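Here the structure comes first, spelled out in structure tokens, and everything after it is commentary.
Apart from one protein chain that is not included, each protein chain of the complex appears where it belongs.
The block that comes next holds subunit A.
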Amino acid sequence: MSHCFSNAIIKPLGDSALIVQLGEGISPAIHQKIQALSSLLNTYPFDGFIESVPAFNTITIYYNPVVVHHAQINNLSNHHSSLTPFQTVSSNVNKLTQHIDEIQSLEARLVEIPVLYGGEYGPDLDYVASYHQISAEEVIRIHTQSECLVYMIGFAPGFPFMGGMDERIATPRRQTPRLSIVPGSVGIAGKQTGVYPLETPGGWQIIGRTPLDLFRPDLSPPTLLQAGDKIKFVQISPEEYYRDKERNR
């Protein structure tokens, strides 16, 4: 039961969600389409729409099938009374996908993330340096020069899946994951770089720490980073780290 239309593949994820795929692989162009569909859904939500989660090349749409069903029955102008909620939602989504290209690419926010590199804050910085046979300073220089794109948020509140890190510092995960990683830790895993918003276990190579809070449940939106943001890491001194940390309290 897949619907193919305007390059969108729509598959059910059970009876209350579906996945719309808008391309293969990871690229800024596909990301742009995902962002456009996400914005269209929020601007023109259908009856029963709950929320959506944008990812690399898919967007998962959550809906209440009971509401979709009743809305469809009550819609007198609708002649397709035997449609399932999935079919009704698919047809709504298909209509929206036709307008994807009309959405102006949104001006990406550039978010600077201050990082205190190395030492106890970045216990794996020296490992990453020796892995590539360069100096720690060189790792920091390359890391701060990359401009990264937040493709999606997942795993934990505000945890960014980013692309665009310079591959010269790509480093495999740690053989043994740490049981606990301090919130704010900045790490590298393969070609990805990211920041841990909550204390969690994790296997990334930790090269520094930011004083910023990535998850702030009292604010709207509740996370510092959102899909579509451009990120630059900026090196700071211990003094600046503690000053910012104090200010965030």
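Just a few scattered comments:
Just so we're on the same page, contacts are C-beta pairs under 8 Å (C-beta built on N, C-alpha and C of every residue); 3 or more make two chains touch, one makes a residue touch a chain; residues count from 1.
Keep this in mind: contacts and distances are computed from a predicted model.
Hidden from the displayed complex is a chain whose UniProt protein name, among "Pyruvate dehydrogenase E1 component beta subunit", "MoxR family ATPase", "biotin carboxylase" or "Antagonist of KipI", is "Antagonist of KipI".
Considering the whole complex, the residue from A:48, A:85, A:184 or A:208 that touches the absent chain is A:85. Which of A:13, A:110, A:182 or A:234 touches the hidden chain is settled by the complete complex: it is A:13. Within the set A:32, A:52, A:97 or A:146, the residue that contacts the chain not displayed is A:52. By the touch definition given at the top, subunit A reaches the unshown chain through residues 1, 11-17, 19, 25-26, 38, 50-60, 62, 65-66, 69, 84-86, 152-159, 161, 197-198, 200, 215, 217, 221-223, 226-227.
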